[in-house]
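Only one structure is covered here, and it is reproduced in the block below.
A single protein chain has been removed from this complex, and every other one stays in its place.
Up next is subunit A:
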Amino acid sequence: MSKAKKVIEEAKEINNPEIDLVDKGITNLEEVPGLFNLANITRLSLSHNKIHTVPAALANLMNLEILNLANNHIEELPLSLSSLPKLRILNVSLNRLYSLPRGFGAFPVLEILDLTYNNLNERTLPGNFFMMESLRALYLGDNDFEYLPPEIGNLKNLQILSLRENDLIELPREVGQLTRLRELHLQANRLVVLPPEIGSLDLASNKAVLRLEANFWVPPIEDQLKLGPSHVLDYLRSETYRVLYSRHMSAKPPTPGEVRDKSKKASRAKS
């Protein structure tokens, strides 16, 4: 804890707007003296600590643009964070979140939201989650989503969407409305088909990323995937696939695969 104190004092002395409190063994933010008085700081990095709860008073740091809480023991976030007027990047990856507070989607200017490696699913997202139109990157990898709400189509500025290693059974057609998307991570889910609308996204350029491996694709998609993601996109645009997709969706086949055993995930640890 004395190490944290030293960092704060040094920052105060030279008026440093960026605070690094990485791996300082912090368990409770209220024990860090003077932290909430640093109203002028723009970045606060608290990765690799043992923080359980985030006090609502953290929202007093009105000038924060980057807040990094990666790899802690956080089970709940305060709603107050979403009122931070300048927060652009929020990293809460590698924590133990089972839900987000109601109204959490109120961030006015959030651009990158990292919720990777938690215990979230479509039922525990707040109702206004997909109202964050300023988002350009949304990381939801290593969570427990089975379906993605169709409201995802609201996030018009989204360029990066990661759903790596969830339990996704299907993807809504509305993903096709994310015209600026250039990174889509879908690897290691339980997907069988993709909505044909994905074919119209600009995901084949050399700057784009489309990750599809380790799903339960129908054979034609799996065959195209062997040739590369751009072949999959070509195939999704074809009339043959349109027919296959509508047939598949009306037949309602059983969902493949099982929910992976996630009991060993660190996010499941009990405090």
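The rule is simple: contacts are C-beta pairs under 8 Å (C-beta built on N, C-alpha and C of every residue); 3 or more make two chains touch, one makes a residue touch a chain; residues count from 1.
The rule is simple: contacts and distances are computed from a predicted model.
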| query | UniProt name of the unshown chain, from "Coatomer subunit gamma", "Alkyl transferase", "LIM domain-containing protein" or "Large ribosomal subunit protein bL17m"? | reply | "LIM domain-containing protein"
| field | Residue among A:N16, A:S45 or A:S99 that touches the chain left out of view | value | A:S45
| request: With the full complex in mind, choose from A:E75, A:D142 or A:E197 the residue touching the hidden chain. | output: A:D142
| Selected residue (touches chain absent from view) among A:L94, A:L113 or A:M132 | A:L94
| Residues of subunit A in contact with the chain that isn't shown? | 20, 22-23, 43, 45, 47-48, 66, 68, 70-71, 88-89, 91, 93-94, 111, 114, 116-117, 136, 139, 141-142, 160, 162, 164-165, 182-183, 185, 187-188, 207-209, 213-214, 264-266
